[in-house]
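On to chain A.
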Amino acid sequence: MASRKHLYNPGAILKGLSITFGFMFRKRPTIEYPSRKKQHSPRFHGLHELRRYADGKERCIGCELCSSVCPANAITVIGAENSPDDRRSPGERYAARYEIDELRCIFCGMCEEACPTDAIVLTPRFEMADYRRGSFIYDKDRLLVPPDAGVGMPPDDRPGGIPGDLGRVAEIKSTTDIDSGYGATWRGEILKNQHEGLAILKNPEADK
Partner candidate 1 sequence: MIAFWVLAAILIASAVWTIAAKKPVYSVVALLLNFATLAVLYVTLSAEFLAVIQIIVYSGAILVLFVFVIALLGSGVAPFPTGPNRLPKIWLPAGIFTLAAFGFLIYAVSTVKMAAAPATGAVGNADVFGSVADFGKALFTVQLLPFEATGLVLMVAVIGVITLGGEQMSDAEAQQSRMRADRAVREAILREGKG
Partner candidate 2 sequence: MPLWLEVLIKSVILLFVVVTSFAYAMLAERKILGWMQLRPGPNRVGPWGLLQPAADAAKLILKEDLMPETADPLLYKLAPFISLLTAFGVYAIIPFGASASGQTWAIGNVNAGILLILAIGSLGVYGICLGGWASGSKYPLLGSVRSTAQMISYELAMSLSFVGVLVLAGTTSLDGIVNAQARWWFVLPQFVGCIIYVITAVAETNRAPFDLVEAETELVAGFHTEYSGLRFGLFFIAEYVNMLTVSCIATLLFFGGWNAPLHLTFIPGVAWFVIKVVCFMFFYMWLRATLPRLRYDRLMAFGWKVLLPLATLNLVVTAVVVAYTG
């Protein structure tokens, strides 16, 4: 009978009306997304990025730790030996192929935790929407930061060298400038690389 009490109770209806009327003048918490974006914490788990040292060498040493720790089996790493005349990374090995399927990824950040060289990190970028499933497989072309965007001291040149800034993740977490908002996404570059990415998908041999 409680409901009948409310149905035939004008007082309750008037109270409800007054509440909704009051809400009309409250401050609205809406963030009007495309034109204004929420500032995420720098530790937000978004799109991955493969990082470099300040001298432009790749941090990734192709150890596949990230790939084995990933709970979603989203990472594929195929390592290769560095040759003396073309050193990609300070260690013995580097990642010849490095792919993350962002549709499988659950953005848990385990890869970031597992990486011995802080090579793979999750940035706060989150605008990844696309039209094709294939476009969500990010390869090195799209994950690797540009050569001049490296940070951190490169380690000694000895094999298996330890990076000088290991552990200071917060400092080197991301190359994204947080204060300028996330307008500076990699979207443009990602689109540029998409054709190549798709071509590689279709013909994996071409990537060798």
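If you want to know what made the cut, all candidates are chains of the complex that A comes from, given by their letters.
Heads up, the rule we're going with is that a residue touches a chain if its C-beta (ideal position, glycine included) is under 8 Å from a C-beta of that chain, and two chains touch if they have at least 3 such contacts; residues count from 1.
The shown structure was predicted, so the numbers you read here are calculated from the model rather than taken from an experiment.
> So chain A is shown by itself and the numbered options are 1 or 2; which of them touches it within this complex?
2
> Which part of chain A faces candidate 2 closely enough to touch in the complex?
3, 7-8, 13, 16-17, 19-21, 23-26, 28-30, 32
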